[in-house]
Every structure is written in C-alpha cells, then in structure tokens.
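The other protein chains are all here in position, but one chain of the complex has been omitted.
Right after this comes chain A.
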C-alpha cells in the first residue's frame, strides 16, 4: 500500500478509454463496478467533448457478485454492439473486475460477433494510464493492420494523438501542415479521429511519425518490425528539434523540400533585447518524459534558461530521461509522488517551474512562476484557440507561454515596489494625473510590517541574526529580502553557523550567485 493524494496518472483502463474516445467507430465494453463511470466526465468536462465517450460499463453492484457478473458482461456487450453498431469493440476489466476474474476477452470471443473483438489485458495494480493507452493502441494495430502495398506517393502515418492529450489536437494539425509543406501526405493519423478501418490502412504509409512515445511507441515498433515502416525519433517541440525532425524526415524519404518558416517568430523574439533578462533564469522541469526532455532543450538552447532540475512521473521514460539529464549536469527525479517533487523544488529554489497542473499549484504555494508543459492538465489547458506546442507555430506558442508568467512576476514585483511610493499608494485613485490624488499622510506613509520581515526566530530555531546583519538585510530591496533571508539562513545552517554576521550574509550571497 502507498498513501497518495494526488496521482499524475489514472489507472490503465482510463488509458484505454482515451484511445476509444479518440477514435470513431470503436466501442469499449468495460467490466467495472457502479461508479467507474466517473471517468466519463474527464472527457465531457475537461476536454469539453460534445458526446459521451464510447464506453459501456457493466456497473455491477454488490448484489450481482456471486450471482451472474459474467452474464451482465455479455448483456452489456450485446447491447453495445446492437445500439452503437461499431466497426470493432475492445473489451476489458477495470481494477475491481480484474479481481473477480470473469475473463471478458474469453467471453466476448465466444459470442459470435461479426466485427473484430479485441481483448485487453491491463494490469491495474502494476501499470497506469499511459501504459493503458500504449498497450490498447498496440493491440488495435496488431488486430486490424493488414499487409498491403505502399501508396504511390510518399505518405506517412502520425501516431500517438489521443483524447485527453496535452495539445494533441493542434499538434497534429501543425505537423500535418509541416509535412504537407515538405510534399508528404498523411495516410492515417491515429488513434485521434481514426476509425478501425483506417487502422487497417496503416501499412500503406512509407513511414511513421511518432509524436507521443508515451501512447504509441509499442505500436510504432511493431509496425517497424512487422511492416517495415521506420518511425521518427525526434519530437518536434522547439525550433531546433523541429528542424532536426525535418532533417530526419528528409533522410527517411529522400525528399529535399524544406517547410515554410515565414511565420516563425520565436528566434527573433528570443534574440531581441527585451529578452536579455531571461538569461540564466533557473528552471525546474517536471511532467511526462517526452515533454520534459523536449522542453529542457527549448529552455536552455532557445530561451537561455539554466536547467537546475528535471524529472518525470512515468517510469517508462526513466532511462531516457536519466540519460538526457546527464547532458544538463543534473540528476533526474523519477517519481509519481508529488511530495517528492515539491521537496525537490523547495531545495533547488528555481525561478521558474515548467510542469503539470500539480507543479502549477506547488509554484503558487511557493510563490514561483510556473508554465504548464505536460499532462495531467485541467480544463484551461484545453483552449478554444489554436495552440500547438509542436512545429514552428508551437515554438511561437511556447515563447509566449514561458515568458508570460515571468513578465507577470516582474510586473508584480514592480507594483509591490512602488506601492509605498507617494504617487502610487492605495488611496491615490485610478490615475496619478487626476486631481483626485491625495497626498499620503504621515501615518499611512510608514511602511507596513511585512510578513517576510518577521523576526528570524520564527523561521529558524537556533540561528540568530546579529544587529549589524539585520540592518544590512534591510538595505536589500524588500521584494527579494525574504529570499535573501531564507538563503542566508539555509547557508548558515549548512555551514553550522549559529550567528549571522554581515560577512555571513555576503558569503551566502556569493554562494547563491551565478
């Protein structure tokens, strides 16, 4: 047993739902107790889908146990096929049904359906949501893809887009456009918006573009092995990676056309003087392995940040991420326990976090700006506007996404800094040009006690600030004073210093300087 409040990933059957919901003409019959239908609302609310996920649940209850849960399953299968008329069905068990051992696969195969029935084995107590996606898509490809001739023109498949995928909708559109620029048509994009009949056509493509290894790598490897289709290894997130991706595609296809970069603004935006203050911003990255590895490159090579830590929650990517982290001189954090992530962030004290919904909240708690770069995400990260993270428009989107929280941070500091200014105090009214502005009275002009100026005794039990050091600390602008105090105390504690002098203060400053 492991105590958990937040989970980065759902159970594997939710992954299978993501595949079923992504596709059309496929139905999922899930042997599951009453209540497991909660997962429907992830799709109808977070992703705002306008239809129910194509999932039938047996919703067995206690009184059904020991009686005929197997019968319930067969009825659900029969009803689903009759009502929804799918091209194929997938069948499986959720975590509870796994324990009662009804064997959905075996049962459904004996029911004599005229459509393909694909059984899923998803070990709920060992694996998680991403595994569920990957395994389901692989099983579908295995069952449905048929050997056939290549298309006369050079075409590819785009693999990995799912329901509830972070920006999958727009990434696929962006990469489809990029490939079209290069003279390459998309044969099938799957699972997102594909039908079982489309999956049968997968082997007609000349190669595969694997956009999300988390959800489609097993299928891509199987297609390579079984149908001789090479697949791309570069994830086109960021300018450099997109150009590498283009080169990789050129090498696979032998085509020389380059995609249009007319609308790529990110490199100039990042080079412009306004961006100089981004230099060396210390960032911490966390999310799924693919997005973290790709974004680390964007952060360092394209934004000029310093990567101070990186990690992922999906252990399937652990090895690749560890290797990648070495290149940045940091140690990879592989965990699905958000408390460990929080601890790492606190320890590293980055100036910015690139993470998931959870890191956004950790950032809020610690007062660190954060941008969301990976699932799990909330409803606001399924935007109405076009917002890919891949390709050249994706790079534009990323620049804005990464800069906005920082600009906002600077804005907040400036506003706080001028809050005590005689022109900008709270009573001054909306405009200091207006005749309504009132001068500050002596009483209100006195700077208020700030929370971060509480006596040191509160934050550390045995460290004492000498009066001279305390005085020196006051000279530091108040908006960084709290951080200076914290850093100095951490430094002193590490060095075993009990009394903080002016020297300790500046030694600490030098220590944390970069």
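Details
Here is the rule we use: a residue touches a chain if its C-beta (ideal position, glycine included) is under 8 Å from a C-beta of that chain, and two chains touch if they have at least 3 such contacts; residues count from 1.
By definition in this document, contacts and distances are computed from a predicted model.
Per its UniProt record, the hidden chain corresponds to "Light-independent protochlorophyllide reductase subunit N" from the list "Cytochrome d ubiquinol oxidase subunit II", "Ring-1,2-phenylacetyl-CoA epoxidase subunit PaaA", "Molybdopterin oxidoreductase" or "Light-independent protochlorophyllide reductase subunit N". Residue A:42 is the one among A:42, A:178, A:211 or A:266 that touches the chain not shown. When the omitted chain is restored, the residue from A:58, A:176 or A:189 that touches it is A:58.
When you scan A:1, A:273, A:384 or A:510 for touch with the missing chain, the hit is A:1. Listed here are the chain A residues that touch the chain not shown: 1-7, 9-11, 13-14, 33-42, 44-45, 48-52, 56-62, 64-65, 76, 79, 83, 94-96, 99-100, 123-126, 128, 358, 361, 365, 378.
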